[in-house]
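Written below as C-alpha cells is the structure these notes are about.
Chains shown are a subset, placed as in the full complex.
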Amino acid sequence: MPRPLILNDDRLFPADAEARATARRLYGSVRDLPIISPHGHTDPGWFSGNAPFANAAELLLTSDHYLYRMLFSQGLALGDLGVPSRVGPSDADPRAAWRILASNMHLFRGTPSSIWLNQVFAEVFGFEVALDGSTADFYFDRIGELLGTPEFLPRALFERFNIEFLATTESPVDDLAHHKVIRQSGWKGRVVTAYRPDPVIDAEHEDFSVALAQFGDLTGQDVLTWSGYLEAHRIRRAYFATMGATSTDHGHPTAATADLSRPDAEALFAKIVSGKASPADAELFRAQMLTEMAAMSLEDGLVMQIHPGSLRNHNRRVFADFGRDKGADIPQPTDYVRSLRPLLDRLGSEAGLTIILFTLDETTYSRELAPLSGHYPALKLGPPWWFHDSPEGMRRFREQVTETAGFYNTVGFNADTRAFLSIPARHDLARRADCAFLARLVTEHRLTEDEAAELARDLAYTLPKHAYKLDHTPIDGRLVRVG
Amino acid sequence: MPRPLILNDDRLFPADAEARATARRLYGSVRDLPIISPHGHTDPGWFSGNAPFANAAELLLTSDHYLYRMLFSQGLALGDLGVPSRVGPSDADPRAAWRILASNMHLFRGTPSSIWLNQVFAEVFGFEVALDGSTADFYFDRIGELLGTPEFLPRALFERFNIEFLATTESPVDDLAHHKVIRQSGWKGRVVTAYRPDPVIDAEHEDFSVALAQFGDLTGQDVLTWSGYLEAHRIRRAYFATMGATSTDHGHPTAATADLSRPDAEALFAKIVSGKASPADAELFRAQMLTEMAAMSLEDGLVMQIHPGSLRNHNRRVFADFGRDKGADIPQPTDYVRSLRPLLDRLGSEAGLTIILFTLDETTYSRELAPLSGHYPALKLGPPWWFHDSPEGMRRFREQVTETAGFYNTVGFNADTRAFLSIPARHDLARRADCAFLARLVTEHRLTEDEAAELARDLAYTLPKHAYKLDHTPIDGRLVRVG
C-alpha cells in the first residue's frame, strides 16, 4: 500500500510550542510574497519557446545533479539514469531511469532534495501518495500527462509560482537570443540575464581561446590587446544591462584578487593570450580580472557576485566519460582575508559598489566573511550556497554570521538552480528556515516580534530587491536608484 | 552523605516533550538490538584466556587515556595514576590511584567519559551511589569482589553485553595466537581481528625495520623487494581473512595518497628499506601504500578504514618518560580533497570497493567528506571518532553530513575503545544520540516516524553489518555476499 504524501504546515519550524507559534505567524506574513530569484541557472529557452517539458525523468532527474550524484554514490550507473555522456544522449529509457530514482528515495532522507521533491510532487503535481518503487509508474504517467497541458507550460508555471524576477546566467559570448525573444514577445514575465565572464577569463578552460575569438567578433575589439579586451567587457556588460542584467557572476576556484600595475597587467595578458600561461599565470589573471570587474561594477552599477572554492570535476573518470557539471565538484578550504585584500584595498570602501560573496567553506562564516562584510561598505554576504542550501546549512549561516555582520549585510535568498520546478520549494524552505531562526531569537527575547516580522519580510523580499538593484533603472548601462 | 547515581531513561533526548516522546519510541525499538562493534582495540587475550580482570583502577583508569589525560591536565602525575612508564609498571597502589579518580570526578562533568563511567557503574556493577572521594573505597572493594565472580569474566560479560560481533586490531606480524585459541575453544562469541599494517608501512616508526624482518619471516617473502613486500601483504591479508577479518585499518598522520608508476614505486621502496628515507619519502610511501591497500581490497573484499589526522605524541616529555598512546595525541587540520585524489582517480568509482573515512577535523564534515562520500561509490563515512565520540560530536556529525551525504553513505557506530566495559555504554550513547537527531527531524516534519524507525534500526544494526561485510562469507580470502 502506498504511503501518503503529506506536507505538514509546520515543517522546519522549531519543536517548542511557543517558538513554533511565532515561526508560524512570521511565516504567514511572508509565505505569499512574490519570488525574487536573482541568481540561478534556468534555461531562458524554456521561456522564449514555452514548449512543454518532456517527461518526469528528464525534467526532474536527468538535469538534477543533486539527485544523480547520490544515486551514483551508491553504485548506480550515470548512463542508466539518463545522464548524457560525451558520446551523446543516454539511451536509457526515461521510465526505467525514473523507476531507479523511485526505488531509491530512501537515500534522500534527511536531505533538502527530498524536501524539494516532495513539495514539487504535492504542490505542483498534486500527488497524495509518496514516490517509491510501487508508485513509480503512476508518478511517471501522471506527470507526463500534466506536462502536456497548458497549465504546465514554462510561462504558465512561472506565473503560477508568483515569480517577480528571475535571472539566468550567460556567457559574454552568448547572443542572448532567448532573452531577446522573451522581451519582444510581450510576455510580462521578468526573466533577465546575468553576466558570467568566466569563459573569457579562465585560461584553463579548454574552450578559452575559442570563446576569446568570439568575444572579439561580437564586440569588434582587438581582444588580444589588454585595452581591447577590457573594452570588450565594457561593451558586453552594457549590452547585458540593456537586456535587464543587474549583476555579474564569477565562479573561481579561489577568491584570489590582484591589483597589478598597468604594465604588469599587460605583460600578464600577453602571456595569457599566447596560450603559454602556466597555472600560476592563469590564477593571477583570474585574480586580476576580479579587480577589473569590480572596477567596472563601480562604473556601471552591476552587482558583482563571487562564488569561489569549488574544485571542479574532481572525478577524472566521470569527467572523461560524462564531462563537466556531473555532481563531482568538491569544495575546498577557501581564504578570503588575504585573497580579497588587493581588491578591497582599491575598492572595498566604496559605498557605491556591491560585491556579494558566497562560500562553500562554512568555517569562513564567523572567522572571515562576517567580520569582512561587517566592516567593508562594498561587501555583502550571499545566502548559504549549493551544499549548504538546506535547513541545517541555513541555520549555521544565520547563527554564525548574524552576531558580527547583522542581517543587513546579507542579501536574502538565491535559488541557484537548474531545476525550475523546485524554485518555489527552495524559496519556501528558505523562508521557513529564516522564520524558524527569527522565532528562536524572539523566544529567547533577543528580538521583539515586531522586529522579527520586519526582518522576515526584508530577508524574503526587500533585501534581495535592494541588493541586486531591482529597484534601480538602467541609464546608458548604469544602474540608478528608482524613487 | 553520598549522592545517588541515577541513569534517567530519557538521558540525551531532546528537551521538547513531543520530540522526547518520539526519541523514546525510536530508541525503544533499537535499545536491545545486538551490538556490532566492527572497529576497536580490545585485547583478544581477554577472550582467549578468560581470566578475571585485576581491579577497578587497572580495569577502568590505568588503561583509559581519556581519564588519565584529564587528570594530568589538572596537574596530577601519571605515575600516581598507575600509568606504566618506559622503565616499567607504575608502583602506585591501585587503590590510591582509584581514590584520585574518585576525588576528581567533577573534572569529567559534561564529558562522555562521565556518561560512560556512570553507565558502567550503574548497569555493569549495580552501584546506586555516585563515585566521589567518600565512596572511593566502597567502589574499589565492591568492584574487586565482583571481578572475582564468574559473571564478570570476559566471556560472560561479552555475552551479557549482547555483542554479536567484535573486531580487534592486529599488526601483520601478530601471530593471531589469541584469535586461534578463541576459534578453537568452541566458544560461540564472534571476536575477530582486523588487519592494521601501519607497523610495516610507517618507516618513521622506531620499530619499522624489526617489524619488516618479522613480516618476511612470517610470509617467506623477500620483503626487501617491492614485489615480495606486496605479496607478503596479500598473504597476511588472506590469512587475516581466514581468521574472520573483514577489514583493514590505517592510522596515518595525513590522508595523503599517491599512485606512482611501478618504477617510481620500486625506487621509493628501495629508499624506504635502505633506512635512509627522508620524512617526505616516508610520507610518500604511506601515501602510495594506501592506494596499494585499496587495490588489494578491491581484489580480496576487505573493507578499508582510513583514520588520518592525529599528530601523535605531541608532548615530548610524556613521550620520553611514558611512551606512546598516553593521551597526548593532538588532531590537526586534515585535507581530503587533494590528498585522496590519486587513490580516487584509480579506484574511487569502483562500486565493489568500500573505503571508510574517519576524521578528527570536523571542518571537513560538510566541506569535504559529505560531498566526497555523496559522490564516490567507493567512499563511506565512519562515525564521529575519538574526541568526537560524544553527544555533541555525534550531533554535529549528523547535522553537517546528512544533508549532503544522506544516512546511507554512513556506516553506523564504532566503539573504537580499549575500555571493554564501556562498549555497551558507548553503543547506547550512539543509539540515543541518533534517535535524538531522528526525533528532531520527525518533529520538524523532515522525516515521517516510519522512516525514522527504519533509519534508527539501520544506523544501529543494518548499516554496520553491511558496510563491514558481516553478511558476507570468505571464499579463498575473498568476501562474497551471503543470501
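Which chain is which? They are A and B, in the order written, and residues in each are numbered from 1.
In the analysis below, a contact is a pair of C-beta atoms (placed from the backbone, for glycine too) under 8 Å apart; a residue touches a chain by one contact, two chains touch by 3 or more.
Remember, it's a predicted structure, so these values are computed and weren't measured experimentally.
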Per this structure file, total copies of the shared sequence (2 shown): 3
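Operating definition for what follows: only the chains that are shown with their structure count from here on.
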Subunit A onto subunit B, rotation angle from CA fit, given as a multiple of 5 degrees: 120
Residues of subunit B defined as touching subunit A within the complex: 14, 16, 18-19, 335, 337-338, 341, 344-345, 348-349, 351, 363, 366-368, 370-377, 379, 399-400, 402-409, 440-441, 443-448, 450-451, 454-455
Touching residues (chain side subunit A, partner subunit B) in the complex: 3, 7-8, 10-16, 69-70, 72-75, 106-112, 115, 311, 314-318, 327-333, 360-363, 387-388, 390-393
